[in-house]
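A single protein chain has been omitted from the complex, and every remaining protein chain is retained in its original position.
Let's turn to chain A:
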Amino acid sequence: MSALDTAARRSPLTRAQLAARVAADIDPGSYVNLGIGLPTLVADHLATASGIMLHTENGMLGMGPSPEPGAVDPDLVNAGKAPVTELPGASYFHQADSFAMMRGGHIDVCVLGAFQVSVSGDLANWSTGAPDAVPAVGGAMDLATGARRTVVMMSLLTKDGAPKLVERCTLPLTGVGCVSRVYTDLAVFDVGPDGAHVVETFGTTHRELEALLDLTLGPAPGRTR
């Protein structure tokens, strides 16, 4: 929490503050996969001295930031097919090895975006369920299920104001019971077999969150309501 001052905690987090909050929970020396979209912002808040190694599922460990203009290498891209760079200590491997790394539980933390997360840790982040949509899943299901710890980073509400932390996901699932923590602009939650617990709030209260989400939320660890 060192990245956030007290004032910030009295109001909802910006995207950058949320990324800093997620980054603050990642241990030095971890192997980390950041999902496409919002989670990519977390990379900006990982200290270079932390020894954290980024994995990109298209076949690389030790991924660095975007290249300078003019230094783009078409053979060096991330999972979103955007150009990236390699850091000292980087390694390349084929797709089966890359996913063995993920599916075999060798990646410490995976940060994913989500459409919906359930209080029991089910994740829906690959399909909006629209009947005419061309489906695409990529590595979402492998990432969700394979990492040692899968956390979600998202806005708590949709653009239309609908809760994204829900009793039960209504969108097609990516994985069952795979998420352990959910970082949002309004609060951090732990989710799992015992339901959702509020870890921390940003500019709101436990009671307000329960009303907003229409959920019964457990107290923060070590605290009673």
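Criterion: contacts are C-beta pairs under 8 Å (C-beta built on N, C-alpha and C of every residue); 3 or more make two chains touch, one makes a residue touch a chain; residues count from 1.
Here, contacts and distances are computed from a predicted model.
Q: Would you mind picking the UniProt name of the chain not drawn here, from "2Fe-2S iron-sulfur cluster binding domain-containing protein", "3-oxoacid CoA-transferase subunit A", "ABC-2 type transport system permease protein" or "Circularly permuted ATP-grasp type 2 domain-containing protein"?
A: Of the names offered in "2Fe-2S iron-sulfur cluster binding domain-containing protein", "3-oxoacid CoA-transferase subunit A", "ABC-2 type transport system permease protein" or "Circularly permuted ATP-grasp type 2 domain-containing protein", the absent chain's UniProt record gives "3-oxoacid CoA-transferase subunit A".
Q: Among A:Asp27, A:Asp44 or A:Asp73, which one is in touch with the chain left out?
A: The missing chain is touched by A:Asp73.
Q: Based on the whole complex, identify which of A:Val22, A:Ala140 or A:Val179 touches the chain you can't see.
A: Checking each option in A:Val22, A:Ala140 or A:Val179, the one touching the absent chain turns out to be A:Ala140.
Q: In the complete complex, the non-displayed chain touches which residues of chain A?
A: Here the touching residues of chain A are 56-60, 66-67, 69, 72-78, 81-83, 86, 92-96, 98-100, 102-103, 122, 127, 132-142, 145-146, 172-176.
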